[in-house]
Every structure is written in C-alpha cells, then in structure tokens.
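Below is one structure, written out as structure tokens, with a few remarks after it.
The full complex has more chains than appear here; those shown keep their coordinates.
Letters A and B mark the chains in the order given here, with residues in each chain numbered from 1 onward.
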Amino acid sequence: MSKSLCTFFMSITKNLLADFLETRSHSEEICAPLQTEDYVVQPIVDVSPPKWHLGHTTWFFEEFILAKFNDNYKRFHSEYDFVFNSYYESFGERVVRTDRGNLSRPTVEEVYEYRDYVTGHLQSFMEETDNPEVYDLIEIGIHHEKQHQELLLTDIKYILGNNPLLPKYNDTFNENPVTYGKTKYLKIEEGIYDIGYSGEGFCYDNEQNNHKVFLHSFHIADSLVTNREYLEFINAGGYNKPLLWHAEAWDWIGQNNIALPLYWFKVDSEYKQYTMQGLKELVLDAPLSHISYYEAFAFAQWKGQRLPTEFEWESAQHLFEWGSRWEWTESAYLPYPGYSKAPGALGEYNGKFMVNQKVLRGGSVATSKHHTRSTYRNFFHPTLRWQFNGFRLVKDK
Amino acid sequence: MSKSLCTFFMSITKNLLADFLETRSHSEEICAPLQTEDYVVQPIVDVSPPKWHLGHTTWFFEEFILAKFNDNYKRFHSEYDFVFNSYYESFGERVVRTDRGNLSRPTVEEVYEYRDYVTGHLQSFMEETDNPEVYDLIEIGIHHEKQHQELLLTDIKYILGNNPLLPKYNDTFNENPVTYGKTKYLKIEEGIYDIGYSGEGFCYDNEQNNHKVFLHSFHIADSLVTNREYLEFINAGGYNKPLLWHAEAWDWIGQNNIALPLYWFKVDSEYKQYTMQGLKELVLDAPLSHISYYEAFAFAQWKGQRLPTEFEWESAQHLFEWGSRWEWTESAYLPYPGYSKAPGALGEYNGKFMVNQKVLRGGSVATSKHHTRSTYRNFFHPTLRWQFNGFRLVKDK
C-alpha cells in the first residue's frame, strides 16, 4: 500500500470486490421505487437529482481510477466528466450545482448504461491489477457511494414530500422507530479522553489525528428528544421568543416563516408528518427529526440545558443507543490537531468545508450499513433540515 | 351565441370538432421526439416544462368548460387544478411559476392519460350540447392550445440548447429559411389608417376595437435584418458603445454578459448556432433570430434607422412577406381605444399584462398554422430572447 495513502486510510476490507458490487447495486435498489421523472428534478439547491447521484458516484470511479490507472480504458462519454463532477475545483469546469435540475440529458437509461459500463470495467480491472493505490481508491469510492446513498434517500424524500400530490416512496421504509421509557441522564466524569479514529479499518481524514481532550464532567441524556417534547416547545410559543434564539436564527425563522419542523403539517388543528410511507399521523414517541441546529439550540435553551459537544458525545456514546438520527452537536466543524489534507484532488474531500458548519454525530435511518462509526463526523450548515437529524440534551449538573 | 361573448369573438369556425381534435393531437406530435426527462425540466423561469404545457392546455378545457357546463363530469384528479392553473388569480392558489420544474409528479404518462380523458369527455359533450357559449369557449381553448404549441417548440429548444450535450430536436425542423436579394424600402404615404380586427372570425380582445390612427409617411424594409448584417454590428463593436443603447439595456447587457444573440457560439473564431437540428454553421443569409428588443433597437440606432411602430407594421404588412420571425416593434403593449376586458376569469387573458412590454407582430417558424393574423399582437418584456424573434427597419425619409 502506498505510504502517502497509508496515513489516510488504515487498511482495506477483505472482500473488496463483493463490497464494491453490493454497493453499486444497492444504489440502484434505493431508486427502484422511482418514476423516471423523479430522477430529474432539483427542488432546492441542497437536493440533487437522483440521476445525478447515480452518475456522480460512477464518475468518481471512472475519473479517479479507470482514467488514471488503466491505460486501455476508453471513457463512456467525453462530456460526462463535465456533467458529473461535483465540486472538485482541481478538475476544472463543471455544471454549477444550482443547474443540476435543469439537465434532462443524459437520460436515466443512459445513466444506468454508464453505471454498467464503469462497474464492468472496474470489475475487470480489479482482476488484472495489484496496485495497492487502486484498492485504496476503490475503498474510498465505496464509502463515497455509501454517503451518496444516504443523500439519495433524503433527496428523494424531499422531492416527493414537496410535491403537491405527496406521493409515498414505499410502504416498508420505517423512519420513525418508537422509543419508550423515561429519559435518564448519564454522568460522565471529568478527565482526559481519547478522540478520533485509532482503529485498523477505513476512516476519513477528518477523523484524525487521534488526540486527547480534557472534559469537565457532564450529564448526557440516554435518549433523543421526541416529537412529543418538541410539541410542548411549540405550544409554549418557543418560535416566538427571541431570547431563546441566536441572532442569525431569529432572522432566519422570520424570513422563512419557520414555525414547525420540516414535513410537519397542521391539518385542522392536528399535526401530520410526511414520511417515506406518505402523509401520516405524527408519532409522538418517535425521535424528532428534520430540525435545524438553530431549532435544536432554542429547544435546549428553553429547557435550561444544552447540546453536547462532539467530544462529549464521542466519549459517552458507548453508554446509549444511537443510529436513528444524525445528532446535532454544539461543536463547529474544525480540523483535529495534526490534521492534514490528502494530497491532490482527494484533499478537497473534507478540509475545504471546515468553516461555518456544525458537526453531527451518529447516523440515521437513511445511513448505509457499516457506513458510520462512533468517530464519524458529519457536518452541515446550521439551517439544514432535510436530513434525518435530531438531538439529545446535556446538563452540566 | 351569448351576447357578452359576441363582442369578444366574432364567430365560430365550421368544423370545430375536427379542429379541436387536430389541435389536441398536434401538441402531442410536437412532443414526439422528446425523451421522458425532457418533459420535466424548467431551466429558466420563462420556460415551462413540456409536461406542464400538455397538462395546462388540458386543464383549460376541463376547468372552463367541462367542470362548468357538464353536470355529470367528474374531474380526472382533484389536485390537478392546483398543479396546472397558470396565472388565473380568480381561481385561487396555484403552483408558483418558478416551481413548475420541481414537480416530478404527475408523470408524463399520467399527463397523457389526463389528456385522453378530457379530450374524450369534451368530444362526447360536444355531441350532446348546443349551448353556444360552450362552442365559443372551445374555440378559445383551441387558440389557447395553439399559443402553447408555439411555446412548446421554443421551450423545447431552450431545454435542449442549454444542455451541455446539445442534443438535437429532429432533422427536419428548418428554422432558418434563407432570404436572398437586396432589401428594398417601401414608402407608405401619410394618412389615416384602420387598425385592429374587423373581420368575422376569431380574434383576441386586445385586437379590438378596430380604430383609426394617423400615420406620417415612412419607408419600411421589405425584408428582415439578417445574421450577416448583425455580424457587421458585432464586428463594429456595437455591444461596446453605450450611446447606442437604452440605459436599462446597457445595464442588462453588462450584468448578463450579453455579447451575442442567444444560441450563437464562437468556436475558434467561427460562429455557430444551436438550431432545432443541432449545432450548425451560422447561416449568414437567414433572418436574425433570438435577440432582445434592446439589441434590435441598438442595431437600428447604429444604422441611423429605427423599428416600425405596430401601426406602421400593420398598415404596410400586405406589401411584404412575413411569418418566419416574430418582429419587434417600437410600440408598447397598450389597450386600443374602447378596449374592455372580457368578464370573469377570461378577462385575465390579456389586459393584465398591458404594462412594461413591447409588441411583436407577425409570427414565426414555431407558430401553429392559422394561428396568426395581420392584426395579432404578441408581447414580451424587452429582454426576451428565447422566441424566434427578429425585426425589420424603418426610415423616415
């Protein structure tokens, strides 16, 4: 394995080919319930057309591996590089993000042909090559595609859930696992804690270096805030009390008329929620989702509590269950001590976003299997609501 | 025939049913070369998704006729009224124009089913009813759909011509009929002229009242400005001379980096043009198209000439050929003497747009057969370029 990547990714999984093929086909399974038209639209800039996700994850394998390491490889189409590049400035011009929903071509069928072509060529290439750098890059490509699988689901939810006909995705995707029981607060003692990835498997550059932090003692909730609890906040006028909100949050809810979580509808004084299974009664004991960091913060203020930092969360996470909601933390997304970007284009993966964003920890009902870790750092701007995000509370005493 | 509509539409055509069925199927023929994905997107606010045009023209027949006059009629879908209403404030809420491209549902197939359903029901209803008001409204609906057929073609051109893959529409649509011969200027004598519709057939409310205008003498070109002539203007630095332009035009070309007509590309010092047949060499002797009023005005200033008023155009039009380009005039879109809006929702058709727009006369290669007249008044904001519009010049002496 190349030394330079060794500092980036610790090892490769055993059955890389099986993993690769499974990942490629899982993306397509996610899209199986869609109509052709659902693949094309982009109702807001954060959401990408499913067609674009399918093409972009394919482009990643073509651009970073086949075009670079396989001399005999002939690109599927000379213009797809321009169409499916996402944000890599080092690769030159690309379709700007806001225009993705304006592209009717390539068609969905052509994108699937592109997928088959690249998957097939990469499979053949894996049988020929023993270049460890290639294997490292395939592993990154798999993780990259798993990340997009999560976005595929949340983008599909947005596309369908903002259509006036409110079509459902399917009947089986359950996004609202119910939690019973009274919340308990777990005490974590003051001390020095180990933070970041230190294992043998794959991790992202932003999970490193493994380092020490000092934490003062705190008490963290063993369960997520529920729809029922958030409803109390709404009924107590939480959205109308400026002192609960950040200054930028207060402007934001005012300008965007935010008074409910995303996908909540008040119909004849009852609350309903658009879910992957269509419009449903609000499940009161399910964990809250689709709220911004600002709303999470205001709720915590109202409770006289606060959000955990990402270090507190990581240090305590073995004591509670997590994985149904990405969890907002109070931490800003910043480099760890000793952090350094991977060289070249892959270095654009994480580091360039380390400003103005908040860290989320955990994972969600949309997260692909084996794709999250206790050290995994997700990040979004504080106004973001289309992910399955929630939060838990912390008390100092 | 009802008296109130009599003042609006003069008569009905003989074979209304045949005309209706031909119109309905022609819209679908226009869309035949499209892929499903092409029906869905809206790259700029002026362009509507083809799917929307097909649904909206159908909604017009359902809403104004079947739902109103046929007691037994059951709507195809309860929400389509919301989805396919365009701008009729009197019908309540609707999908805002900028959101049309965000709707993946109803699917293209469902829209075609909706079309069949409404076409079939209206055909049956025509066999039952002898209500003359219904026949008037069908005639309006036919003309309404013919207007949308023109938009379908220009919107399809925009959708394909702004895709990085530059797919063609088909091989047979010829948008660039070549004109040979030297332009001659025809003298029109000073005098009182008759303006507006005075015939027996259908016309829009904005073509009435027929009235008198006094014209001073002028000389009007018998042919349209060509690509060749406009190229001279470009090469002479026309886009860089502020004194040729209106103040708002100068700001507009600066802010939008306008330096060529829409669909022109300069590739290695040669000019190409995206056409319905794909990217082609610029046809120098074809009439110029896809320029704004501002560009037409600046060109005329540069020539020391001017654009005709709509009254001059109408008074002289029998002396020259027209019909391949909508022609910009110097006239603002204003009501004629004695103009009055039709009562109710149909009154929203024309009058509410009579401000800040310029009149275009003639017709274009995209205009449906029998859909234009010498008195027909088209209108657009002065920045509009996605129609097949051109212009001719006038000299005072």
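Simple rule for what comes next: a contact is a pair of C-beta atoms (placed from the backbone, for glycine too) under 8 Å apart; a residue touches a chain by one contact, two chains touch by 3 or more.
None of these values were measured; they are calculated from a predicted model.
Here 2 copies of the chain are placed, and the complete complex recorded in this file has 4 of them.
As a working rule, only the chains that are shown with their structure count from here on.
Centroids of chain A and chain B (each the mean of its C-alpha atoms) stand 45 Å apart.
Here chain A touches chain B in the complex through residues 35-43, 51, 79, 82-83, 95, 99, 101-108, 159-160, 162-165, 167, going by the rule given at the top.
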